[in-house]
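A single protein chain has been omitted from the complex, and every remaining protein chain is retained in its original position.
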Amino acid sequence: MRTSLFKNQDALAGLLFMGLGALGFAVALGYKFGTTIEMGPGYFPRILSLVLIGFGILTFIKGVRSCAAIEGGWAWLPLALLTAAMVLFGFLVERLGLVPALATLIFVSARAGHEFKALEVLVLTVVLSLLAAAVFVWGLKLPYSLFAWNF
Amino acid sequence: MRIVYKALAALALSALATAVHAQQYPEKPIRLVVPFPPGGGTDVVARVIAQKLGESTGWTLVADNKPGSGGSVGLSLAGKAAPDGYTVVLAQNANLVINPILGKANYDPIKDFAPIGLVASAPQVLVVAKDSPLKTVEDLIAAAKAKDGKLTFASPGVGTSSHLAGELIQQIAGVKFRHVPYKGAAQALPDLLGGRVEIYISSVPSAMVQIKEGVLRPIAVFATKRDADLPDVPTFEEKGLKNSEAVTWWGLAAPAGVPAPIVARINTELNKVLKQPDTRSKLRSAGAEALGGSSEEFGALIKSDVPKWTAVIKAADVKVAD
């Protein structure tokens, strides 16, 4: 039985390893290699990248031979929403303050769930913001403003 | 002519505004950027200063730890902040002066920062393990010459103040050590005590515990006068190695462009606080000697440190961007 390359678990893993290895090697070309006795900063990165590419090739070949498919579908939308939620939090926390950043994070990430009830999420936001403020700002006295306007 | 009058009027008005501003200053909490994580030496100095300034003036100073890249992250952040007097940074020579020379930071110590005042300093000290045959500076120089570049010298990292102090003394004494960098004192000290490396350079406060316990033996300090905590330890200057001063200093700075009256105001309050015995003893227990002085003196120190360390780094060929 043939599996399309895009569903082939090991072939994709092999490609990913090869890609990361190639990236690692290309960047490490800028670092001095040195010798085994006097290793430069580029020695380990370049060798490890090559080994990773090697393992990638092995994994790829295995994938082509075994044709094991990925189990289940990809959850691209939840992944994108959660990533966006974290990035937005990072972007907003120093600009608008902790509470707006948390509210954004919770609303965006809650969208990734199967059900989204605005009222529930609002209550969740209030509870979690209070908890975060109590622990981090009032308890640990970390210098975060709850609300801010820094643009 | 009218334009000139207008400009003059505007100038006068803005000067007045700044003066008023300085009088009302501060209207909100001042952020004190600490370019190191909580718990380290810089953090302790920062918290003492924040607390004491707060007590004596009623201001609120909020210590904001922004660690990373040997202080470059915090300094770079503070240098770019609005020059309104509400962001100040506790800089060290290692990050304000040395990191830019090493190419580890993208700010200019003179152009991007307004010096406020020197806070404290601590000299570097050269130490050996208690059972080392090296006892004096003379022993050290003789051993370095005899071993012909193979005397091993441990430092807490490439480009740290300790490493550069080591380079400085090699250049002045005309000897060569083999530099073995570590990741902080916690890794270097076991190797020193285990006899795998021969000498180590550290700031006085971070070696004080081991020196007092007799685990480490101090050979000499990198200062113009003896350290109050180590009165029996000579300076390299005394031993005829001139211009061998290498201290860690801490100073308050603000982003360039901060109104002069605000700088003057903070400097005045800082100097008052630094004269209090309690502040001095708190800094002392952290190993630092309280200093103080005008903002011009601090600026002059920065201006003289830049060429000094540039020369050392160039001569030793210390490179971090490779």
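Letters A and B name the chains as they come in the text, with residue numbers starting at 1 for each one.
Keep this in mind: a residue touches a chain if its C-beta (ideal position, glycine included) is under 8 Å from a C-beta of that chain, and two chains touch if they have at least 3 such contacts.
What we mean here is this: contacts and distances are computed from a predicted model.
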item	value
"Helix-turn-helix domain-containing protein", "Cation/acetate symporter", "Sulfate adenylyltransferase subunit 2" or "TctA family transporter" - which is the UniProt name of the missing chain	"TctA family transporter"
Touching residue (missing chain; options B:209, B:260, B:300 or B:315)	B:209
Hidden partner chain, touching residue among B:82, B:142, B:186 or B:260	B:186
For chain A, the residues touching the chain missing from this view	9-10, 12-13, 16-17, 20, 24, 27-28, 31-32, 37-41, 44-45, 48-49, 51-52, 55-56, 58-59, 62, 70-75, 78-79, 82-83, 85-87, 89-91, 93-94, 102, 105-106, 109-110, 112-116, 120-121, 124, 128, 132, 135-136, 140-143
Residues in chain B touching the chain absent from view	37-40, 43-44, 47, 51, 64-70, 72-73, 76, 102, 104-106, 150, 152, 157-159, 178, 180-183, 185-187, 189-191, 193-194, 196-197, 208-210, 212-213, 215, 285-286, 318-322
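Throughout what follows, only the chains that are shown with their structure count from here on.
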item	value
Chain A-facing residues of chain B, complex	31, 62-64, 322
Residue ranges of chain A in contact with chain B within the complex	31-32, 40-41, 143
